[in-house]
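A single protein chain has been omitted; all remaining protein chains appear in their positions.
First chain written, first letter: the chains are A and B, and each begins at residue 1.
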Amino acid sequence: MISLVLLIGIYFGIYALLALGQNLITGMTGLLSLCQAAFMAIGAYTTAIILTSHHPLPLAELIVIVVFMGSLFGAMIGLPTLRLKGDYLAIASLGFGEIVKNVLLNADKFTGGPMGITHIPSVQLGRILISPYDKSVYLIFVWGFVGVILWGLFRLQRSRFGRALEAIREDEVAASSLGLNTTLYKVVAFMIGAAISALAGMLWAIYNGSVIPQSFDFMLSIMVLCMVVLGGLGNYFAALVGTMVIVIISELPRLLGFSVLIPAQLDQILFGLILVILMIYRPEGLLGRPVSKRNS
Amino acid sequence: MTTLLSTQGLSRSFGGIVAVNDLNLQINKGIITGLIGPNGAGKTTSFNCITGLDSPTGGRVFFNDRDITGFSPPRINRLGIARTFQNLRLFRDMTVFENVMVARHHTSSFSTLLSLLRINDEEKKIQIAAGHWLERLGLWTHRDERAQDLPYGLQKRLELARAMATEPTLLFLDEPAAGLNRTETEQLMTTLRDFRDEGLSIVIIEHDMHLIMNVCEQITVLNFGQMIGQGTPKQVRTNPLVIEAYLGKDDHATR
Partner (left out) sequence: MLQHLLNGFTVGSIYALVALGYTLVYGVLKFINFAHGDVLMIGTYIALIVFNFLRTFIEPSIAFIIAILAGIASSALLAVLIERVAYRPLRHAPRLAPLLSAIGLSVILSNTASLIFGTKSQRFEMPFNNTPIHWGNLVVTPYQGLILLTSLTMMVLLHFFIKMTRTGKAMRAVSEKPMVAQLMGIDTDRIIRFTFILGSALGAVAGILVSLDYKVYPTLGSLIGLKAFIAAVIGGIGNISGAMLGGILLGVLETYGVAVLGIPVGYKDSVAFVLLIIILLWRPSGILGSNKREKI
């Protein structure tokens, strides 16, 4: 039982990172991005490839590279699309997710194709071995990341950068007329969100010991979106609450032992319903402030 | 009088509709210029083409003899041109103070990004500058209120404060007096004259003739996207084309 609780705690932490990244992109900056799963995949596969290679890197360097890769891909998607209306990003991010999945499935030599990469080793943090076999240690490891990133995001929100993002979200036209290079801000926010997802991918890869393309599909991106929307866009703690609710919904059948009876589709349908119902009846989510009328 | 900004053959069509047609505007330095005309005459569209929110389908815009046609809004703002919006575009959920602080970001995008990593006294400078403009426009006591909670008159002032905080040399105002009562309009007029005396050049779109006639030194009149008259208030007031545009052709002379 404890083991199961720890397991849920670890997944909660990993999903929390995804939700925080999504909140930065969608909640704080107002960009509808549908490819958090793809960024996670990039982080996961980068980790897998590096750690299973002949010269696996130590944890510190691994983190740097994962962050770099996430940001790089964030920039690659962001730069062409963020100059334009928000709707284009939604489609572009969808397409990006498809491409990533495509590449992961087809580029066998690098990615192991549909079978993925296995035997990902554990890592060392100083003298401590971070391995999936010691769940409590891993739990602390994951939540260490969550803590640091949460702190960073709060600093960001209170900074000039955060203020600029809020202005852009409120009214991009006005913001740009006041001299803000809105595209640059949006791209940077997007890159940070992508990097956070990539880190989540790294944690996932080490914990599961293997990565396969199917884990990082569009449904995961939807689930993450649900978490943030359910909690309340624009509020980091709300994102965590939303994550907790969604994780419990997903894992409850397993917890209570009747997961066999409930098909996976029911979960997805529930997520879809949550999105639709929330938008119509309570767009501010569980914890958000009622949304003010936007300048359209 | 030096020409600060001019347009040459400025045109903007939307599909079949010609909103601005071969406009040759001339804005002189250090004065308040009025831009008037019936609704749909192309005034706001011209503003948008000049300030980079829209790109003209033809013609060019010159600022200090420099071709700024098609520049992006942030770039135009950094050159010293600011504007307000007809329908107010405040950051509604942010405080009054924050609204004006955003206007001070133009110090440099890059240093704003660095602000992520370290505390620096750019922030202090921003607060001081923002505070100055709030005081100047009588908004200091409201600084912690949300923009959307302000009464309309104060919201208009906030919009102005924000634009001024970017320290422009040329300010475009789109119907700054719309919805203001007589007292507020008089205050606005005084404020604008003060700004002008301090060296700011101003262009105003307005329908309030009292304001236009008493504050502007030069007026340009548009109709159907073209200039149909320009000159001093007195000249424009007596221009038959202008009168016709506003009142319609005088078929039956009033006897």
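In this section, a contact is a pair of C-beta atoms (placed from the backbone, for glycine too) under 8 Å apart; a residue touches a chain by one contact, two chains touch by 3 or more.
Keep in mind that this is a model prediction, so the values were computed, not measured.
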Touch criterion as defined above, residue of A:11, A:45, A:96 or A:143 at the omitted chain: A:96
Absent chain, residues of chain A that touch it: 26, 30, 32, 34, 80-81, 83-84, 86-88, 90-92, 94-96, 98-99, 102-103, 105-106, 173, 218-219, 222, 225, 229, 233, 263, 265-266, 268-269, 271-276, 278-280, 283, 291, 294, 296
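Note that only the chains that are shown with their structure count from here on.
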Chain centre separation (chain A, chain B; CA means) in Å: 42
Contact set on chain A toward chain B in their complex: 155-156, 159-161, 163-164, 166-167, 170-171, 173-182, 184-185, 188, 292-293, 295
Footprint of chain A on chain B - complex, ascending: 51, 53, 72-74, 77-78, 82-83, 85, 87, 89-94, 98, 101-103, 105-106, 109, 112-113, 115-116, 122-123, 126, 148, 162-163, 166
